[in-house]
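Please read through the structure below; I'll follow up with questions.
The other protein chains are all here in position, but one chain of the complex has been omitted.
By written order: A, B, C and D. Residues from 1 in each chain.
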Amino acid sequence: MPIKVEPVEVNIGPQHPSTHGVFRMVAKIDGERIVDVKMVVGYLHRSMEKLAEERTFTQNIPFTDRMDYLAAMSGNLGYCLSVEKLANIEVPERAQYLRVIFGELQRVASHCMATGAFINDCGAWQTPVMWCFRDRERVLDLFEMTCGARLTTNYMRIGGVAFDIPDEFLPALEKLVNDELPKAFEEYEELIVGNEIIMMRARDVGVVTPELAINASLSGPMLRSAGIAWDIRKADPYCVYDRMKFDIPVGYNGDAYDRMTIRIEEMKQSLRIIRQAVGDLPGGAHKTDVPLAIRPPAGEAYSRVESPKGELGFYVVSDGGPAPYRWHVRAPSLINLSVLREMTVGQTIADAIVTLGSIDINVGEVDR
Amino acid sequence: MPHPRTMLLSGEEVADRIRRSLPEAVQSANDAYVVLEPERMYEAMRVIRDDEQLDGKFLTQLCSVDMVTRIDMVYHFASLAQNHLFEVKVPCDHEHPVVASITPLWSGAWLQEREVYDLMGVHFEGHPSLTRIFLWDSFPGHPLRKDFMSLPGGQKPGLSQFPKQVSGQTGQEFRPKNPGTGQ
Amino acid sequence: MTTPLLALTLHLEDVLVVGAALFAIGLYVALSKRNAIGVLMGVELMLNAVNVTLLAFSRFIESEQPLDGQVFAVFVITVAAAEAAVALALAVAIYKHRETVNIDEIDLLRW
Amino acid sequence: MIADNGIVIAFWLLAATTIGCALMVAAVRELVQAVLFLALTFVGAAGMYIVLSADFVAVVQVLIYAGAVSVLMTFAVMLTPAADRRNSETVFQVPALILAGLVLAIVVFVTLDTDWAISDRGAFSATAASLGEAFLKPYVVPFEVASVLLMVAMIGAIVLTQEDEVPPRRQEGE
Partner (left out) sequence: MTLNALRLIPMRSLLDLITGYWWDLRDFSNLTRMIYKHLEDWGFPDWSIYVISGLIGTLGIIAFIGGVAVINIWVERRVVGRMQSRLGPNRLGPFGLLQPVADAIKLMQKEVLQPASAPGLIYTLAPIAFTVPGIAVFAVVPWGRHAVLASLDVGLLYILGMSSLAVLSVFMAGYSSNNKYSLFGAMRVIAMLVSYEIPIVAGLLGVVLFAGTMDLQGIVLFQEENWAFMVMLQPLAFLIYFFAISAELNRTPADIAEAESEIVGGYHTEYSGMKFGLFYAAELINAVSVSAIIATLFLGGWWAYKLDELVPGWMIFIGKVYGVYFLFVWTRGTLPRFRIDQLLAFAWKWLTPMAIINVVVVAAEVLAWEESGWSAGFWIPVFIAVNGALTGALIFGFVKFFAPKFQRFPTRPRFYPDIDVPSLPAVTGAEFMAKGGQA
């Protein structure tokens, strides 16, 4: 007969070292084991969907920076694609290649952050996260070189990108892609992927079955770790992804370890894509002439991109005015959270932290 | 075999498949989307999920649009196995919007329906835990509605109508009473 | 040889009185506490008092094998450790079955 | 008789600490605090052992009592529900007090009344080696019995606390 104990409620968050922002998880705990999890979000709610109804289409682009502030380029890209789809705007080739390059660089930066933070949640004393930050910094330096900002880039525009790349960009990018990052990924292999303590901590933790993954609308590495080869870049290619050769890394087990290795492999695939895009980069304009206060025809459009967190969708309704009538964001971070309870109940607190880290939420995107 | 690129199913196609099992569930259909009868929507949604051709096992997203006279619920469904995407709309009353919850069918709808309830005020029947998600419980009104009074004194939102000064109002009315407790 | 400033002495009786005081406190704790673990604490106190006494005898009393007292003390510590382990296991087991460790509520003569 | 001022002062300080902490064990209301005071009592008693030139026993006392037994007790206290962590008394408080006082009086009387055969051998030098000799030569049978007792106690403790049906633990890692 097991000892009967009163379950204790423990607040993990909103102020906690490993909740990746102001996210709150109320765990009911029996000893070390979690019997129930409630999640509380909304501490970072900025009502972006309402604010966007007051601003012109172009003025809304900075909002997308501040949603997933670790992957601002992807947010920019998704939003611009949806408006272009609504207004039927052609984007020049060069802009499309640049979008692919920056989208993939952003994926590398975001996955670096996710991997490092995940290992920190596993309990490493800052070393992997510092290594990952070092590589993320290299990517952010390139962003700074191009658009002047590191985090909230505001780089994509409706009909292209804001600036053409400077002359010193391509040599720096080639050095990064061919030399620095591959070396860094080899270090990750040794420090992180082959680390047996991480295997012990992350294997069989936070398991998602493929059925549940589809039913719960998971996307991104969460979906792929469950064994489903699904990637918007392959399934619904935007920009020039249909010309790129790359593979979708897919896990076996749906656990936290799979998600981590998938992220690392995706970074390598991103480098592959960037090399191809740089090789094929055409000349020409980086932007079509689109009026700043663009008035798309009345109608609606849903477009989606594969952001580092998952499927980032933008549903835009226009009534023919200068501002969107309705602007809805399908936030992958929020929807990926819906299986948090499934994944954590029955595990220990330490596992729950690892699970939360492996989902890779971004509270700016969860709350919007 | 999946399509190499995502195919957008037209509303008529979807309506055809739904009509085979539920003749009166479809209100109308056009190129882009199909509009369902709110009363029969739960059965229709089950058809969408379990039908072999529609195969809408993946709820891509759901959201709501305030159309001033009514509120439209917008659902996007995808089939990952066949790689197609289609859109379904369910209209509901503007004053007392009530639709059936699809959380029993797609667990991914759970948080999104709570979000719609919070920001648009649509009531989902059959949702296991329909509470506010982003805003605190005592927040007055639902901000995504077009008639949401964001300002004291009945002022409509919008930069042009921003009031200079409202007498007798301090702007503190809508603050939570006890910050931190959510009350 | 001047007399030292301070000339304190320690006799066997002093140590034995301290041991007796410790024993009396332990006895009181063991007899009066409601909680089974509290009772166990009293028993441990009494065992410590016994050890103090044993070591005092070993130190002061005329004997051919003066270290026997210390040998005894080590045995007492060993047995006390075993006793503590079993008693705490008993307390936990009782708690599992009866959901209390208060000895005045453990009054059934069967489980 | 010990006639060294430093040692005598040390003994009385340690005795005061020990008895004071023992009284606190009886007096405090929180069981956890009682356990902590008990640990302090053990440490004080170990100090007294050193004064009585039993350094091996003193160190063993610290290691086993203060290190292990008090930790086990805290463990047991924390396993019981919070409502039972009161260090309260039963109805036997007054009789226990009287009985303890009587025992104290009798023992003190006997102590002071007896004519003890005091030796003037002085303090032992290092005792660990000679204790080891004693354990393995004259006291080898009790020593073995004690080890068997420890074994039995360990098995008994495991059996007593074993859960009847082991719940499936998915995350064993092993």
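We take it that a contact is a pair of C-beta atoms (placed from the backbone, for glycine too) under 8 Å apart; a residue touches a chain by one contact, two chains touch by 3 or more.
Here the structure is a predicted model, which means the values were calculated and not measured.
J.: Give me the visible chains that the unshown chain touches, in label order.
T.: Missing chain, whole complex, touching shown chains: A, B, D.
J.: Which is it among D:16, D:98, D:112 or D:128 that touches the chain not included here?
T.: Among D:16, D:98, D:112 or D:128, only D:128 touches the chain that is not shown.
J.: Which listed residue (B:24, B:50, B:93 or B:125) would be found touching the missing chain in the intact complex?
T.: Of the candidates B:24, B:50, B:93 or B:125, B:50 is in touch with the missing chain.
J.: Extract the touching residues of subunit A with respect to the undisplayed chain.
T.: For subunit A, the residues touching the absent chain are 8, 10, 16-18, 32, 36-39, 119-127, 130-131, 134, 191, 193-201, 203-204, 210-212, 214-216, 224, 227-231, 234-235, 247-253, 257-258, 261-262, 265, 341-342, 345, 348-351, 353.
J.: Tell me where the left-out chain touches subunit B, residue by residue.
T.: 2, 4, 49-50, 57, 80-81, 83, 103-110, 127-129, 131
J.: With the missing chain put back, which residues of subunit D would touch it? List them for me.
T.: Against the left-out chain, subunit D lists 4-7, 30, 32-33, 36, 39, 43, 55-56, 59-60, 62-63, 66-68, 70-72, 74-75, 78, 126-129, 171-174.
Keep this in mind: only the chains that are shown with their structure count from here on.
J.: Go ahead and note the Å separation of the Cα centroids belonging to subunit A and subunit D.
T.: 60
J.: Between subunit A and subunit C, what is the separation of their C-alpha centroids in Å?
T.: 64
J.: If a residue has to touch 2 or more other chains to count, which residues of subunit A qualify?
T.: 1-3, in rising order.
J.: Please set out, as single numbers or ranges, the residues of subunit C touching at least two other chains.
T.: 92, 95, 99
J.: Touching subunit D in the complex: which residues of subunit C?
T.: Residues 4, 6-18, 20-29, 31-35, 37-38, 40-41, 44-45, 48, 51-52, 55-56, 58-63, 65-68, 70-71, 73-75, 77-86, 88-93, 95, 99-104 of subunit C touch subunit D in their complex.
J.: Quick one: in the complex, what on subunit B touches subunit A?
T.: 2, 5-6, 32, 57-61, 63, 65-66, 74, 76, 80, 83, 85, 87, 106-112, 115, 119, 132-136, 143-144, 148, 157-159
J.: Using the touch definition from the top, list the residues of subunit A that touch subunit B in their complex.
T.: For this pair, the touching residues of subunit A are 41-42, 45, 47, 49-50, 54, 212, 214-218, 228, 230, 235-237, 242, 300, 302, 304, 311, 313, 315, 317, 325-326, 328, 330, 334-335, 337-339, 367-368.
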